[in-house]
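Shown here: the complex without one of its protein chains, the others still in place.
When the chains are written out, they are named A, B and C in that same order, and each has its own residue count from 1.
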Amino acid sequence: MSDYELRTVLDSSGGAGDHDSGLSDAELMHCYRSMLMVRAFDDTAMKLQRSGRIGFSIPNRGIEATQVGAASALRTTDWIFPSYRDFGMALYHGVSATDMMHNMFGNALDASKGRQMPVHFSFEEPIHFVSISSPIGTHIPQGVGAAHAMKLRGEDSVALISFGDGGTSSLGFHSGLNFAGVWKSPAVFLCQNNGYAISMPTEKQTASDGFAVKGEAYGIPAILVDGNDLLAVRQATAEGVARARAGDGPTLIEAKTFRMGGHSTSDDPSKYVPKELLDEWEEKDPVPRFEAYLASKGLWVEGDRETLYSGCMAEVKEAADLAQATPLPSLETIFSDVYEEVPQHIRSQGEEAYDLLRRKGDAGGGGGEFPL
Amino acid sequence: MSDYELRTVLDSSGGAGDHDSGLSDAELMHCYRSMLMVRAFDDTAMKLQRSGRIGFSIPNRGIEATQVGAASALRTTDWIFPSYRDFGMALYHGVSATDMMHNMFGNALDASKGRQMPVHFSFEEPIHFVSISSPIGTHIPQGVGAAHAMKLRGEDSVALISFGDGGTSSLGFHSGLNFAGVWKSPAVFLCQNNGYAISMPTEKQTASDGFAVKGEAYGIPAILVDGNDLLAVRQATAEGVARARAGDGPTLIEAKTFRMGGHSTSDDPSKYVPKELLDEWEEKDPVPRFEAYLASKGLWVEGDRETLYSGCMAEVKEAADLAQATPLPSLETIFSDVYEEVPQHIRSQGEEAYDLLRRKGDAGGGGGEFPL
Amino acid sequence: MAILTLLQAVNEGLKTAMRDDSNVLVFGEDVGPKGGVFLATEGLTSEFGEERCFDTPLSEDGIVGAAIGMAMNGLRPVAEIQFQDFIFPAFDQIVSEAAKLRYRSGGQYTAPMVIRTPYGGGIRGGLYHSQSGEAYFCHTPGLKVVTPSTPHDAKGLLIAAIQDPDPVLFLEPKALYRSVKGEVPEGSYTVDLSTTRTVREGDAVTVFCYGAMVPVCEKAAEQAEESGISVEVIDLRTLYPLDEQGVLAAAKKTGRVVTVHEAPRFCGYAAEISAIIAERAIEYMEAPVTRVTGFDTPFPNTLEHHYLPDHRRVLDAIERVHAF
Partner (left out) sequence: MAILTLLQAVNEGLKTAMRDDSNVLVFGEDVGPKGGVFLATEGLTSEFGEERCFDTPLSEDGIVGAAIGMAMNGLRPVAEIQFQDFIFPAFDQIVSEAAKLRYRSGGQYTAPMVIRTPYGGGIRGGLYHSQSGEAYFCHTPGLKVVTPSTPHDAKGLLIAAIQDPDPVLFLEPKALYRSVKGEVPEGSYTVDLSTTRTVREGDAVTVFCYGAMVPVCEKAAEQAEESGISVEVIDLRTLYPLDEQGVLAAAKKTGRVVTVHEAPRFCGYAAEISAIIAERAIEYMEAPVTRVTGFDTPFPNTLEHHYLPDHRRVLDAIERVHAF
């Protein structure tokens, strides 16, 4: 058994002992609504994918509390280095469903100009939510580098670097945590242990006794926390963040949770996730758990979820319609942003592409002169 | 402080308590002579390099007990995946100074056909001493793969995989140990913590509390051992080897020792190694420590070192002279062994090289027809 | 003979090789019970057991590193990299180790192994699920690089790769996984790793291509034929070591050459084809040695159909070199 005791705040009936979350009622409700927003976004994306309107999505059901709890411990001057499953953090910080849907449709208003797959978001405002990359773990040492810059400049900002259980096997995990330990970087590493890396359960991923213990290999203190307990995740993250701001270096947090959906819309988890496991975790759903707490504080009554959720759904649906109605990126977007300035050889290739379009028509997405 | 207690067997006056090394007197003397052989090889290589006869070497002074102690726990059916500083293991197992000197001179009899830098040995006999690679850490998952093959075939062989303190930061360390943990591979990982990675002391390498603790990140039991104590290293390695042979999986051994020379013949350690540290470790020299033990068993008297060492020196010197007198590899060796069969484009390039040589002369190393 | 998709042919190739040689193992991320994200390894764990087809932790460095060690020690590992875009963490193991082991050990140690990986665009995968990195590996002596474009070749080349004494990178054009079907012989057979395949004969223009560009070039060639231009299409299939004599002969035959690939142009594979011709057959050339390739940018998502060479772009190049 692990030396790291699982930290919880909320019991299943909503009790929180004498825990002080430091959150106002409005903030608590914002956390709650953010979880429902994740769920609404998820549900909508799934439908959009099933109906062929978008190509791909990544389900977040089950892990909303981890994302929202962690995000709630940050200031907007902090930086998030997210994994592809972390859009709840962006939603919490106020990124609009519309900006997110532009990405899901890869249209002309997408921050990534339609270059990335869906759910590979990039935002600078209202918080640095760093452009998501598909290769697993590469963002971990990058987050450490960004944190190092904060430290050198004497800022008290923090980099929150998030990844999955599978991500701990990546090269970036090893180099990132090792560098952060040596540099005492103001970084908080959030390992979302959601039970699976695509089809691989954690025991095929590592023989270690959980993931928190991996911090010891780097001299980094670690916390094991119940990932379905929003307040516990918030508290653990806040502890790591406080340590970082105080100049005391990094923290590793293992949030134990469960991926209730498939890995992605292309995945069929029934092939490898035992039904009993799903049932077990269904019981631990973070949303009703948090609702019980809100109810105990008089902030929630039966029926509120449906009301709020349908509000979220309306917002997301509108965003999706708007995004779908937005034109595709222009052909020029293939050729820009490779470098700050477009070099001659890329310019020529762009001109040839426009020329072909003029001469042979077809294929949509702009026409006329190559504009760069 | 580390949870891993430093294991020692030999005290400074040669006492070993009631330790049973399992070694016969002849075997003990073979261990001793092997350490002197390492020293003789080292000293000779240094002189050869200083006088311009070879280009490069890697000093081993100070770490002889780690290498010989570990090697002594292996059978010749086991495999060694060495680092470039491990030639003591080959010497222990009976590789001749001549075969090693052929490599140092990169001549026609070098197993690597003059393709590698000095000290990058490769031997298949009398033990698999796997071709040394310069990139740090790449051999670690390879050793795990070789161990996995042993396991699948039901052999009770073991792979000993050796690397330095710096090597623990490499990607191969992370992937190799992780895979071995999950696969329960019959592998023994020997981390030779010799204080420095070129100019970098261990505290710049990692913030962990030593290197043994890194095993926990992979569910691999670890042992911290005094690397200047030949019997302790042998014992720790034997324990790991026994666990592996029994099918109980891998072991990580941290052998704490000190690199008394420079990183290589190109390095000037006085720029970064504090004199006090050298003095401190000079006191712990593994050779006199083992001599005291031999003396306590009546196997050694004052003056034996000089006699044995000069025998070793004579052997090494003769090997060096022979190697230097051996011709360089033929031009053809540039073109062979890229693939099992020489493909057409490489054959053509070889023919062109021979043709140029015929037409323009110069540059030594064979002539005539391209023979492949 | 059975009619199979290219994906089924890969699966068949793996099964055949595993039946024939118990040293053959298959492993990688999600290749076990799930059968791989494209299902190329479906049914292997159930037929051969977990010892011979198994999942690994999420580390390409570990996958390839372990494969090298297994290969050194008598096994015939077939490692899967889930997408070629994710092979880069293993680049050091491939380029520094697998490719150089035989050479640096004077032949004492070798790494007969296969790395299979889906590559190329056409699935709306954006920057990281679409790349064609063949040029990186074809610049690495000691490796062999193979890519099939038909189910027949997929099985036969894969079995040949597994039997080969040297490390082989086996690039599977994912756009063709389910979109092409063809006859595939039962049982074991090999397709030689040193020949090109003449897809169609012609005498006015020669088109060199491979992988998912083969059907694109065929279509362009058919359309060219309609306007009276006779096009020879050559599927290079073993990219490295290349059958240079075959390439030179096909180039000389028409004196007009177009090479097509998905990867970016600069220092891409087509550059080598052009260079070989410019060095050893320039006096036969009647027109600029032309390339049709992906652009020198990362791979986009929404607009991938503009990025990927299509039959229109290839046809345009054919017409240009023909009219020159």
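FYI, contacts are C-beta pairs under 8 Å (C-beta built on N, C-alpha and C of every residue); 3 or more make two chains touch, one makes a residue touch a chain.
Fair warning: this is a prediction, and the values are worked out from it, not measured in the lab.
Within the whole complex, touches from the chain that is not shown fall on A, B, C. Touching the missing chain, out of B:Thr77, B:Ser96, B:Ser266 or B:Thr307, is residue B:Ser266. Of the listed positions C:Arg52, C:Arg104 or C:Lys174, the one in contact with the omitted chain in the full complex is C:Arg104. Of the options B:Pro82, B:Gly114 or B:Pro186, the residue whose C-beta touches the omitted chain is B:Gly114. Across B:Gly166, B:Gly181 or B:Pro286, the single residue that touches the chain missing here is B:Gly166. One chain of the complex is left out; on chain B, the residues touching it are 55-56, 106-107, 114-117, 120, 133-136, 166-167, 169-171, 197-200, 204-206, 266-267, 271-272, 328-329, 331, 333-335, 338, 345-346, 349-350, 353, 356, 359-360, 362-363, 365.
In the full complex, chain A touches the omitted chain through residues 79, 81, 110-113, 115-116, 120, 122-124, 130-131, 133, 135, 138, 140-150, 152-153, 159, 171-172, 174-176, 178-179, 182, 336-340, 343-346.
Interface residues of chain C facing the missing partner chain: 85, 88-89, 91-92, 95-96, 99-100, 103-104, 127-128, 135-136, 138-142, 240-242, 263-264, 266-272, 274-275, 277-280, 282-283, 285, 287-291, 296-298.
To be clear about the criterion, only the chains that are shown with their structure count from here on.
The chain with its CA mean position farthest from that of chain A is B.
Taking each chain's centre as the mean of its C-alpha atoms, chain B lies 39 Å from chain C. Annotation: 35 Å between the Cα-based centres of chain A and chain C. For chain B, the set of residues touching two or more other chains reads 171, 174-175, 178, 182.
In chain C, the residues that touch at least two other chains are 56-57, 59, 61-62, 89.
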